[in-house]
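Apart from one protein chain that is not included, each protein chain of the complex appears where it belongs.
Take a look at subunit A:
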Amino acid sequence: MLQILMHDFSHSATLYAKIKIMKVLAFDTSNQPLTVTLAEDDQVKYIFTSNVARNHSIQLLSSIQAAMQHENWQFDELDRIVVAQGPGSFTGLRIGVTVAKVLANTIGTDLIGVSSLAILAQQVISHKIVVPLFNARNQNVFAGVYQNGINIKPDEHQSFANLCQWLKSNQQLDDLIFVGDTEPFNDSIQSEFPHAAVLTAEESLPDGKGIIALQKNILPVDDIDTFNPNYLRKTQAELNWLENHPGQDDPNHYVFEVK
């Protein structure tokens, strides 16, 4: 770099931009586990994980502050805020996404959302097909299908039966790995896919590294204001209303600023 600087000063700014280290703060509150990670580019510097059933609303910000103090980073040095955007617990997602939005907005930094299911899939080191899932009750799941880090079936709210059907008609049955909230579906998995590997929730806790590996290939959002959790499910009240009021949905006028 010194040589380049001596030879041609005009290129130094470009070069500097390329080698500038990106300071990344990432967190995941999409389910019971909490992770806070600091990284420089994709080099993880600090990880905090907790799987205690404690309110994320109490723990998240003090965990972020402790991480920043541990690395002696200032908030205005951050280049990227990364958050697990969903699916997951609606409350957990709102806690993470509110913090991410307000922090990115107020310090003026980039904001990146990562799929909570992709984070789980990322942690499985295998070339097999990975099926991360969260329990959505009533035999439903939030699930996607991933292979080698590529999303081959989008994250969706679906019945577990439909997911099985899709897997059977599209994939080689022996090469499946289920991760996440697998316990409630263990019997079905064993009978439908006897050769599949199954990791329990405890065995597939977010480790804080997957989110860092994923964020580097994701572009920051254009508009922080319109960044919201990926709930992947409308509320029951809205579903019922839409059924009785076809064609009357008017989302741009539901909320307005009082003048």
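Note that in this section contacts are C-beta pairs under 8 Å (C-beta built on N, C-alpha and C of every residue); 3 or more make two chains touch, one makes a residue touch a chain; residues count from 1.
Just so it is clear, contacts and distances are computed from a predicted model.
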Listed names "Electron transfer flavoprotein subunit beta", "Phosphatidylethanolamine N-methyltransferase", "Succinate dehydrogenase / fumarate reductase membrane anchor subunit" or "tRNA N6-adenosine threonylcarbamoyltransferase", with the criterion being the UniProt name of the chain not displayed: "tRNA N6-adenosine threonylcarbamoyltransferase"
Among A:23, A:101, A:153 or A:209, residue touching the chain not depicted: A:101
Option from A:88, A:132 or A:229 whose C-beta touches the chain left out: A:229
Omitted-chain contact residue, chosen from A:65, A:126, A:148 or A:162: A:65
Residue numbers in subunit A that touch the chain omitted from display: 55, 57-62, 64-65, 75, 90-91, 94-95, 97-99, 101-103, 105-107, 224-226, 228-229, 231, 235, 237-238, 241, 245, 253-258
